[in-house]
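All protein chains but one are shown at their positions in the complex.
After this line comes chain A, so read on.
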Amino acid sequence: MSGRPEHQAPPEIFYGEDEARKYTRNTRMIEIQLVMSERAVELLCLPENQPCHIIDIGCGSGLSGETLTEQGHIWTGVDISSAMLGVAKEREVEGDLLLGDLGQGLPFRAGAFDGAISISALQWLCNADQKSHNPAKRLYTFFSSLYGCLSRGSRAVFQFYPENSSQVELITSQAMKAGFTGGLVVDYPNSTKAKKFFLCLMTGGQQTLPTALGVDSREDAPNCVAFSQKRDRMKQLRAGKAPKKSRDWILEKKERRRRQGKETRDDSKFTGRKRQSHVW
């Protein structure tokens, strides 16, 4: 396994002509991107049946953009890889495309967009691809320019692959500094394969985060499995054998010792009788 892509090369080099083509032909990749894009649009909570103006951040070859088109929205995509944008053009995606570096800021007018989605792109901003790069500063420049070009009350949803929790912390803190509220929604948190991270950012002041998938969200759900108390009791019964220290157990043990040829007292009416508790 070659490890995380963003450790191998900057995105505009990693996603060169060959990789761009491979990426867009991989059916598994397409399927995953489609599902994640649909989930991201769902988390955007856009008004129903209303075509909106959306920005696709790190749009790549337009896989996520196609979901936006399908849902009736008009979108503009930004990406740093001209090879990926080239593939998007070939596939004749509906959205307008821009070649740009997110870390330099989004070059748009205030309130230009009704929402933003980003699929599998944000983690690329966390690495310093050039000597002069300061990831925290680039993240802040990106988030503050995004905040500016979103209309009030709109959201930005980022599906991304965080390397570790300090990366999540870095990203979230820069987003909050830029004025966003919101937080992380983790779908299927208990599955290594299905687990997906969505950073849901809002511009209209603090609101409740959407519920994650794959988590029992019932308020009265017990935090341990039902019937476990009964199971514990069953365990204590020592299936098939007499419970410890009872008369039957004592008689069985004496019989076992006799079979082993050990010296054993004869059984009598006093064997295993209840003794008075000691009062010294």
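Going forward, a residue touches a chain if its C-beta (ideal position, glycine included) is under 8 Å from a C-beta of that chain, and two chains touch if they have at least 3 such contacts; residues count from 1.
As a convention for this text, contacts and distances are computed from a predicted model.
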Protein name (UniProt record) of the chain left out of view, among "Presenilin", "Alkylglycerone-phosphate synthase", "Multifunctional methyltransferase subunit TRM112-like protein" or "RNA polymerase III subunit H": "Multifunctional methyltransferase subunit TRM112-like protein"
Of the residues A:20, A:97 or A:171, I need the one that contacts the missing chain. A:97
Where the missing chain touches chain A, by residue: 50-51, 53, 74, 76, 78, 80, 82, 85-86, 89, 96-101, 104-109, 111-112, 130, 132, 141, 145, 149, 151
